[in-house]
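Apart from one protein chain that is not included, each protein chain of the complex appears where it belongs.
By written order: A, B and C. Residues from 1 in each chain.
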Amino acid sequence: MSVIIQNQDFDVGLEYQRLCDANPKAGAVVFFVGLVRDFYSEPEQASEDSDSSPNIDYLELEHYAGMTESLCQETITQAIARFGVADARVIHRVGKLSARAQIVFVAVAGQHRSEAFQAAEFIMDYLKSTATIWKKEVGSNGAHWLGMKDKDAQAAKRWKSSER
Amino acid sequence: MSVIIQNQDFDVGLEYQRLCDANPKAGAVVFFVGLVRDFYSEPEQASEDSDSSPNIDYLELEHYAGMTESLCQETITQAIARFGVADARVIHRVGKLSARAQIVFVAVAGQHRSEAFQAAEFIMDYLKSTATIWKKEVGSNGAHWLGMKDKDAQAAKRWKSSER
Amino acid sequence: MITVLFFAQLSESAGLREVRLDASETQMSVRDLADKVVVELPKQLALDLFDGTVLVAVNKKRADWDTRVHAGDEVAFLPPVSGG
Partner (left out) sequence: MITVLFFAQLSESAGLREVRLDASETQMSVRDLADKVVVELPKQLALDLFDGTVLVAVNKKRADWDTRVHAGDEVAFLPPVSGG
């Protein structure tokens, strides 16, 4: 169980190996990697014509040091308890990240795949909707801070309605 | 999009990199790795007392060459169409695999995390319930072929009832 | 000739993985084929083969017990799978 917020890149193969080594009883590992896409994510900045859609040059991520870590830690602790998985880890990069760079890594190890999948989705949904991290897209159509999307708010909400 | 059935081990970091390289537009990568656990998976073979539960020495996996590949290919094609993801890959090992060895790798790349998670789960559920692969657990409590578990049959069924 | 394949538990019960059968009958179903095959093989095979959980494939495609089989076909008996 760990949360790392850093500018530095991470090595997915290495992180996977560490998780397996720390959890020799696990039968299922699920993980998620979020990557910087090279186009604007909100319709106001994106062009209608997809062929000539403006590209972003980089993302600038900032966060509230200290608070982000404890929110992520809480989320992980909840996920482990709720889904009965063995271990969960989060790495989230901040700072300037160019297109195709890795942004976020969430990995879960557990006995069974279904619980591992659910825990990973739960962590991602909470991370998107509660962690004190902000993204600015910078590119040919200017700079633009992203707010939480409706979709992400909905995704986070579903875990509240479905008592298990 | 690829299906590989082989005895040889796979390198998760390398497979992840290949998937990213082949899908430069993807913003989300989900993957799953199934590992050999060192205890019997069915209650008849497992001991009541978990402290002295008998261990397995290895798994022996066999499959129906040709049919397995085409069933997995079909499953992947369905997942890509149904969830609108960009790419999906399966590697499944067969032959003799010792405890903690990697068995199966499923990876999905797409625009959005929710669809990528769903596609990966869908593929795993179908793989467990339809792919012509069989596991034999061999260990201190003898050798035992595993049949499809009720849980896996249920997991596969849910994709039929929920039309999206 | 028809090639018959057994997998997993079934191949252990049969004591073999593959058997070839003369296919002179033209109106034979998978079920008829199975009835013929078990005669020469260990009794345990019949018990396992007809226990209601076994699926069949003809030429590597899912079929059913009433599917007609012909010379040159490959017929496989598939116990409940456990991959993944």
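Just so we're on the same page, a contact is a pair of C-beta atoms (placed from the backbone, for glycine too) under 8 Å apart; a residue touches a chain by one contact, two chains touch by 3 or more.
Keep in mind that this is a model prediction, so the values were computed, not measured.
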item: Displayed chains contacting the withheld chain; value: A
item: Hidden-chain contact residue, picked from the options A:Glu15, A:Asp38, A:Asp87 or A:Asp152; value: A:Asp152
item: Sole residue of A:Val12, A:Ala28, A:Leu97 or A:Met124 that reaches the chain not shown, by the stated touch rule; value: A:Met124
item: Hidden-chain contact residue, picked from the options A:Val3, A:Leu61, A:Ala79 or A:Leu97; value: A:Leu61
item: Residues of subunit A (touch criterion as defined above) contacting the omitted chain; value: 34, 61-64, 66-68, 70, 92, 103-104, 124, 127-136, 145-149, 152
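As a working rule, only the chains that are shown with their structure count from here on.
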item: Separation of mean Cα positions, subunit C and subunit A [Å, integer]; value: 49
item: Intercentroid distance (Cα basis), subunit C paired with subunit B, Å; value: 26
item: Centre distance in Å when subunit A and subunit B are each reduced to the mean of their C-alpha atoms; value: 24
item: Residue list for subunit C, restricted to those that touch at least two other chains; value: 84
item: Residues of subunit A touching at least two other chains; value: 113
